[in-house]
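Below are the structure tokens for one structure; questions will follow.
Only a single protein chain was left out; the remaining protein chains are all shown in position.
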Amino acid sequence: MLTDLTIEQARAGLRAGEFTAVDLTMAHLHAIEVLNPRLNAFIDVRHDRALDQARAADAALAAGEARALTGIPLAIKDLFCTAGVRTTAGSRILEPFVPPYESTVTANLLRDGAVFLGKTNMDEFAMGSSNMTSAYGPVENPWKRRQDAAAVLVPGGSSGGSAAAVAARLALGATGTDTGGSIRQPASFCGLVGVKPTYGRCSRWGVVAFASSLDHPGPFSRTVRDGAILLGSMAGFDPKDSTSAEMPVPDWEAACARSVKGLRIGVPREYRMDGMPAEIEALWRQGLDWLRDAGAEIVDVSLPHTKYGLAAYYVVAPAEASSNLARYDGVRFGARTDGSDLRDLYERTRASGFGDEVRRRIMIGTYVLSAGYYDAYYLRAQKVRALILKDFTDAFGQVDALLTPTAPSAAFGQGEKMDDPITMYLNDVFTVPANLAGVPGISVPAGLDPNGLPLGLQVLAKPFDEATMFTVAAALERAAGFEALPTLRAGGEG
Amino acid sequence: MSLDPATVRRIATLARIRVEEAEVATLQNELNGILSWIEQLNEVNVDGVAPLTGGAQMTLRLREDVVTDGGYPDQVLGNAPDRIGDFFAVPKVVE
Partner (left out) sequence: MSYTIQGRTGDWELVVGLEVHAQVISKAKLFSGAATAFGADPNSQVSYVDAAFPGMLPVVNRFCVEQAVRTGLGLAAHINPVSRFDRKNYFYADLPQGYQISQFDHPIVGTGTIEIELADGSTRQIGVTRLHLEQDAGKSIHDQHPTKSLIDLNRAGVALMEIVSEPDIRSPEEAGAYLRKLRSILRYLGTCDGNMEEGSMRADVNVSVRKHGEPYRTRCEVKNVNSVRFVMQAIEAEAMRQVEIWESGGTVEQETRLFDPGRGETRSMRSKEDAHDYRYFPDPDLPPLVLDEAWIETLRANLPELPDAKKARFMREYGLSPYDAGVLVAEQATAQFYETVARGRDAKIAANWVTGDFFAALNRTGRSIEDPPVTATALGQLLDLMADGTINGRIAKDVFEAMVDTGKAPAAIVEEKGLRQVTDTGAIEAAVDAILAANAGKVAEYRGGKDKLFGFFVGQTMKAMAGKGNPALINETLKRKLAG
């Protein structure tokens, strides 16, 4: 089936003329039509637009002008502004918003010939780890528990729609954003590869901001190599983003084929946390064995401030968000709720436009920046953040990459972990430190839990050394031979 | 540090989010739960540590003083919930 192809395979098939971009796009649009009503992975499907792009791709292929992604159907997280296509950020407040501009990352993908199927569901303003905070309804994880196939599981979040779409074969790949784990955690929950590159690799211009110093655009894919292909297209210097790195984009596909022989892989002892499920600990050990068998050297390292990453994150991210989301005031774009005066308009617009989790985080952020509390919360968190970066810098003085679990559990059920915000926050315990430090990370599907749900392992590397990260990830992928499929997928039992 | 209801209301005002009186207690609980969890940061010795403010370990890049943007009021106003001519419109502000 065309929907089962990897990007690498689809690219080769298009170039060899085995099928057309229109065939490939139609296959995915059909799959979306069948499965999306149930999965709710897409907020918005752009059938006609996708076919127009596919026809243009076929013309380019016929003219011998194929680029890296010509004719490849992708799903775009609804946090990326897409010109002329509604962009909601998963929020009621942006329900009517149609950006007149294209984000740099999606523009790069379009430049390389990609076909956009539509915009994917997500936690509101990317705040969440389950996709339950979306104003457009929850997303169903296409994976099912063996013993409890009726339970509806979350795809993770915040990029839950993108993850579910790629896992269910509704798209060959997808964009996501990762502020505290929002690509890597859903990738782990959905049996996918998810990449969070180095801060500054992918431009944030045109990506609705959640927490500016922590937001990282990145791809979802079904293989490590596909991740390298997508990232290679998405990444690159952008003069419109003052935090974009002026660095060349290396050949990451080539890095996937390199051996890990002689690489030093660190095992951060602080990631071995109390109460970690045995299967996750076992999978982690297994991953280390695979890398050792492939010729890498395993080294114990210490990242002493790991434990404080989450708390620091839940100061910094809400602080930045409280400011970034101030622009949603019902004056220039988005939804407005009228009021008796301007202030009342602001307060009603924002009360009805934002969901509970967003409201909570804006309030926490407002509080930690307010007079008298700035030093105790925000400044202290930024100092802890500096210590976390130093932990990584020290560790990377000894090793080339780190291996950790991606998430502390497999996918959980919709409605679980909802009683108390902090239980949900704990999902990001292994992913958040890389956002605080800006180092690149990837989640690779490595095994199944006793319920048959996928579990990922995370590879972290030095800043701007995604090449080593891809090398290690590809070695894990080869060793793991992960071939399990989700229950709900195009052409599957669903 | 623990938030009282007045502080919850003050934060909501600063953030310009209307909070109904009935919601204050729930919010107070949730926010206090999060804040007390955050207070584990007090365990960390941060003496002499310079705060890390940004994600990028770089210095600012500057652009040239050239007019490259603007000149599209229709697009700028195209998403406005209310406009009068080429102005955004809001309820009258009294200074």
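Chains: A and B, in written order; residue numbering restarts at 1 for each.
We take it that contacts are C-beta pairs under 8 Å (C-beta built on N, C-alpha and C of every residue); 3 or more make two chains touch, one makes a residue touch a chain.
Only a predicted model underlies this, so the values are computations on that prediction, with no experimental measurement involved.
Undergrad: The chain left out touches which of the shown chains?
TA: Those shown chains that the absent chain touches are A, B.
Undergrad: Based on the whole complex, identify which of A:41, A:81 or A:402 touches the chain you can't see.
TA: A:81
Undergrad: Based on the whole complex, identify which of A:323, A:352, A:451 or A:487 touches the chain you can't see.
TA: Checking the options A:323, A:352, A:451 or A:487, the one contacting the hidden chain is A:323.
Undergrad: Given that one chain is not shown, which residue among A:190, A:207 or A:283 touches it?
TA: A:207
Undergrad: If you put the missing chain back, which residues of chain B would it touch?
TA: Spelled out for chain B, the touching residues are 10, 13-14, 16, 53-56, 58-71, 73, 75-77, 82, 84-95.
Undergrad: List the chain A residues touching the unshown chain?
TA: Per the touch rule, chain A residues meeting the hidden chain are 80-81, 87, 89, 94, 97, 99-101, 103, 204-209, 211-213, 239-243, 319-320, 322-323, 325-327, 329, 331-333, 342-343, 346, 366, 369-371, 374, 378.
One rule holds in what follows: only the chains that are shown with their structure count from here on.
Undergrad: Can you work out the whole-Å distance between the CA centroids of chain A and chain B?
TA: The mean C-alpha positions of chain A and chain B differ by 24 Å.
Undergrad: Which part of chain B faces chain A closely enough to touch in the complex?
TA: 1, 3, 7-8, 11-19, 27, 30-31, 33-35, 37-44, 46, 49-58, 60-61, 63, 72, 75-76, 78-82, 88, 90-93
Undergrad: Using the touch definition up top, name the residues of chain A that touch chain B in the complex.
TA: Residues 96-98, 100, 199-200, 212-214, 239, 242-243, 245-246, 305, 307-308, 311-312, 314-315, 322, 326, 329-336, 338-348, 350-351, 354, 359-360, 362-364, 366-368, 370, 373, 376-377, 379-387, 389, 420-422, 436, 438, 463.
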